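Removed: one protein chain of the complex. Kept in place: all other protein chains.
Chains: A and B, in written order; residue numbering restarts at 1 for each.
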Amino acid sequence: MTPAASLAEKLLAGERSAVPRLISWAENADERFPAALARIFGRVGGAWRTGVTGPPGVGKSTLVNELARLFRERERTVGILAVDPSSPFTGGALLGDRIRMEERTLDAGVFIRSMASRGSHGGLALAAVDACDVMDAFGFDEVVVETVGVGQAEYDVVSAADTVLVVLCPGAGDSIQAMKAGLLEVADVLVVNKSDVSGADRLVTDLEEAVHIRTAGRTEWTTPVVACSAGTGKGVEGVVEAIETHRGFLAGDRKERLRAEKRILQVRRKVSERLSEAVWGSLGYLRTVETLLRNGATPYDVAARVMTTISAKLVDENPPSTDPGAGRP
Amino acid sequence: MVERKIRVLVGKPGLDGHDRGAKIVASVLRDHGMEVIYTGLHKTPEMIAEIAVQEDVDVVGLSILSGAHMELFPRVRKALEERGLGQVLLVGGGIIPKDDMRELEREGFAKLFGPGTKTDDIANYITDEMSRRWAKEGADV
Partner (left out) sequence: MSTSTDGASIVTAVNPREMWATAMAAGKVRDVEFTTLSGEPVQPLYGPEDASVDYERDLGWPGQFPYTRGVHPTMYRGRLWTMRQFAGFGTARETNERFKFLLDHGQTGLSTAFDFPTLMGRDSDDPMCRGEVGQVGVAISSLRDMEMLMDGIPMDRVSTSMTINGPAPILLAFYIACAENQGVDPKVTRGTLQNDILKEYQAQHAWLVPPEPALRMITDVMSYCAEHVPKFNTISISGYHIREAGSTAAQELAFTLANGMEYVRRGIAAGMDVDEFAPRLSFFFDSHVDFFEEIAKFRAARRIWARKMRDEFGAKDPRSWMLRFHTQTAGVSLTAQQPENNIVRTAFEALAAVLGGTQSLHTNSMDETLSLPTEKAAKIALRTQQIIAEEIEVTNVVDPLAGSYFVEAETNRLEAQAEQYFLEVEQRGGVVPAIDAGYFQREIHNSAARYQRAVEAGRKRIVGVNSYVEDEGDGPEIEVHRIDPETEREALAGLRDLKRTRDGAAVERELAAVRETCHDGSNLLERFISAAHAYCTVGEIAQVLRDEFGEYREPKIL
């Protein structure tokens, strides 16, 4: 058996140690990963994926810890992926979210993995979705992805989830920024954490109003605003209930449609990433572009020239075969 | 191509609350481009090993200043082995007499760093050791 096959088999046999290793393959874009994923992909789909995002300091990790506790009380197993930014200067990262999830460490029904955002945008979203697929295939009932909602990459990560929680808290100017930055649009559930701090009621009202203005009559789902205090656990039940309600809303066709759309997005990202790497991965195109620009071509001209060349090379009249296994190594 | 990163767990086994060194080392390793998972304080050997498994780390670095290193360090090593992580690069630091350092190095610790060690030396040691290991892995495949 190839290493990919044997690791996939381990996962399918319920060996937990296969989960972290497969996630490492995914995040290192290891060439063995696609073959392994192919073997486990039939088991993907059973987990409910919840994305949790929001500005720094709103208590996301503490909330995720509490959600995990409540899921466990309902005898559901939980896989958690905590994404933290990498330093743009050194490429390193300090991954400390699990400090807030300490008491889950030795629970065999909980798995926690930290992931650094690393450099590339598309790359993070892809690796994170892959990691969720791995946890899903292993059989975790709930998969929770946590990111700091600051950049496009993090936004891409959570939007791949079935239910997206956007967490805000009173007093942070960041919350207003978050609203401006479009975090509201991505939210299926808005959570106001630190509900015991003054200003929480006001924030809830403001958010409800904002949601009303944006969505009234235009969507079938009205984003609820739930207040809780993850630090004390108060009100977190309400968050779980909101997730359940959203899950109910998506039951059946809606879920399938939504997931299919997200898979399409994943494939498009993958293709874009490959394409981009094919073009810019070696120096040839880059040199040509430099030369053209030096010779006075406009950026539009240069881009058009590049597109003509690669279209001629890459795009066939006929789309690829629809046999799911075709083209696999 | 995605660059492979060295993943390091910086762990504080036992009850002592002195995390000045552990946090500085964690920051320095980050600055050397590593991905560092800091466990927080007051962890049991079993918790540290479990975190190492879930995070699939290449390196486990332990810091202890309570004098309980001869009890706790070997227990971490054992807990790692029990979980199939006997091969991780295991290092430690703290107030550790030289005799104890030698004994721990005999018992599977790759290296112990005493007080006054330059943090860059720790980072460079880990980088060198991991590139050596990965080169060997590459050659083996």
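One rule holds in what follows: a residue touches a chain if its C-beta (ideal position, glycine included) is under 8 Å from a C-beta of that chain, and two chains touch if they have at least 3 such contacts.
Computed from a predicted model, the values in this text were never measured in an experiment.
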### Query
Out of all the chains shown, which come into contact with the hidden one?
A, B
### Summary
Missing-chain contact, candidates A:12, A:44, A:99 or A:292, resolves to A:99
## Note on the structure
Across A:61, A:77, A:117 or A:195, the one contacting the chain not displayed is A:61
### Query
What is the set of chain A residues that contact the non-displayed chain in the whole complex?
57, 61-62, 94, 96-97, 99-100, 102, 231-232
### Message
What does the interface between chain B and the hidden chain look like in terms of residue numbers?
### Response
14-20, 23-24, 26-27, 38, 40-42, 44, 66-68, 70-72, 95, 97-99, 114-116, 118-120
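Please note the rule applied: only the chains that are shown with their structure count from here on.
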### Task
Provide the residue numbers of chain B that touch chain A in the complex, in ascending order.
1-5, 7, 26-27, 29-40, 46-47, 50-51, 53-56, 83-84
### Summary
Contacts from chain A onto chain B in the complex sit at residues 16-17, 19-21, 23-24, 27-29, 86-87, 90-96, 98-99, 102, 105-106, 111-114, 116, 118, 120, 123, 127, 277, 281
